[in-house]
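Take a look at the following structure, please.
Shown here: the complex without one of its protein chains, the others still in place.
Chain naming follows the written order as A, B and C, and within any one chain the residues start at number 1.
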Amino acid sequence: MYRLTDKPIELNELLACVGDPGAGAVSTFIGATRDNNEGRSIISLDYEAYPGMAEQELARLGEEAAEKWEITRMAIVHRIGNVPIGEASVMIAVSAPHRDAAFKACRYAIDELKKRVPIWKKEIYEGGEIWIGSQSGQRFATP
Amino acid sequence: MYRLTDKPIELNELLACVGDPGAGAVSTFIGATRDNNEGRSIISLDYEAYPGMAEQELARLGEEAAEKWEITRMAIVHRIGNVPIGEASVMIAVSAPHRDAAFKACRYAIDELKKRVPIWKKEIYEGGEIWIGSQSGQRFATP
Amino acid sequence: MKVRVKLFAMLRERAGAGDAVHEVPDGFTVNELWNRLGDVYPGLSGIDLKLLYAVNSEYVERGHRLADGDEVAFIPPVSGGSPVPVDRQAVERRMTCTG
Partner (left out) sequence: MKVRVKLFAMLRERAGAGDAVHEVPDGFTVNELWNRLGDVYPGLSGIDLKLLYAVNSEYVERGHRLADGDEVAFIPPVSGGSPVPVDRQAVERRMTCTG
């Protein structure tokens, strides 16, 4: 399961998806909106995706991980739109016979997701907004 | 939260426990009963603990992890008694401002748990039972 | 020929448009299209971001030649969490692997 959603993500849905009688280990990762970033007080985050390509690239992360490690199943759900503090923007679950593969594949998925899956994050903080990921951040602050 | 239970474990309970507005990352690990081990068809696993000391050692893992990495909170729940295939025997959740600390602390907790928290596992497989962890396994097979 | 241009995030905001069809000469490259967009949308000119380029949802190099009906996406630095510089090498290895 590799999908985008504009609703809160339920980890139990991912767990049900990766569950398997042969899986002795599940590693999950949840990325959530923090109340601060580099000294700014965050109000919320806004996520925007390139639909179609984003899901395709998420699925590719799963395929790549399955080539590198012995995993059973992977699921990634990314939330789009406004995500308040404390709520999850992304959840990843990976099942595997043994824990080493589950941990490594889960870490790989989130690290690579942040490098090349076409999803963008705008920080809405007290005093302004800024797109995260721009090498020259302030130039893309919007009033 | 560091506790033993004889009921199914709910990951959402651990997530609620480690949630924090300053936590941008949560890493969780679930260990579950696999249907096979070293060629044996597993029916279920039976866990036995040294109550009191087991919870104390689980809490110590959390303290040690907090000394090593910048984490926000950790929770570990271990199930005791009979655990059928596909159900979880242990769940760990670690929140942190950033993902690197969350992943490393979660991995540390499960690796150390398996080395020195006084909880034992008996495998009930087709044809017999065996305590796992004995260096000379077969000697502790019970008819 | 006609190509469909997708702009996202800061690019979309700077251009004031996220999805538009443009008429371009046959054999135009992704890079030529990007330069053309700088004329069409003044907000995009002079941007010094490291962009990635996708045609029909697959990453391509900037010299990639477009075909009629292509959907071309200009992808500013992505990030789902703490700012991480895009690892161009990893992306290029990935592109090589998938043809």
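Things to note:
FYI, contacts are C-beta pairs under 8 Å (C-beta built on N, C-alpha and C of every residue); 3 or more make two chains touch, one makes a residue touch a chain.
These numbers come from a predicted model, not from an experiment.
For the options B:9, B:65, B:90 or B:105, the residue in contact with the chain missing from this view is B:90. Those residues of subunit B that touch the chain absent from the view are 31, 37, 47-48, 50, 52-53, 56, 60, 78, 89-90, 110-122, 131-137, 140, 142.
By definition in this document, only the chains that are shown with their structure count from here on.
With respect to subunit C, maximal separation of chain centres occurs for B (centres as means of Cα atoms).
For the pair subunit A and subunit C, the distance between C-alpha centroids works out to 23 Å.
Subunit B and subunit C have CA centres that are 46 Å apart. Those residues of subunit A in touch with two or more other chains are numbered 31, 110. Contact of a single residue of subunit C with at least two other chains is seen at positions 81-82.
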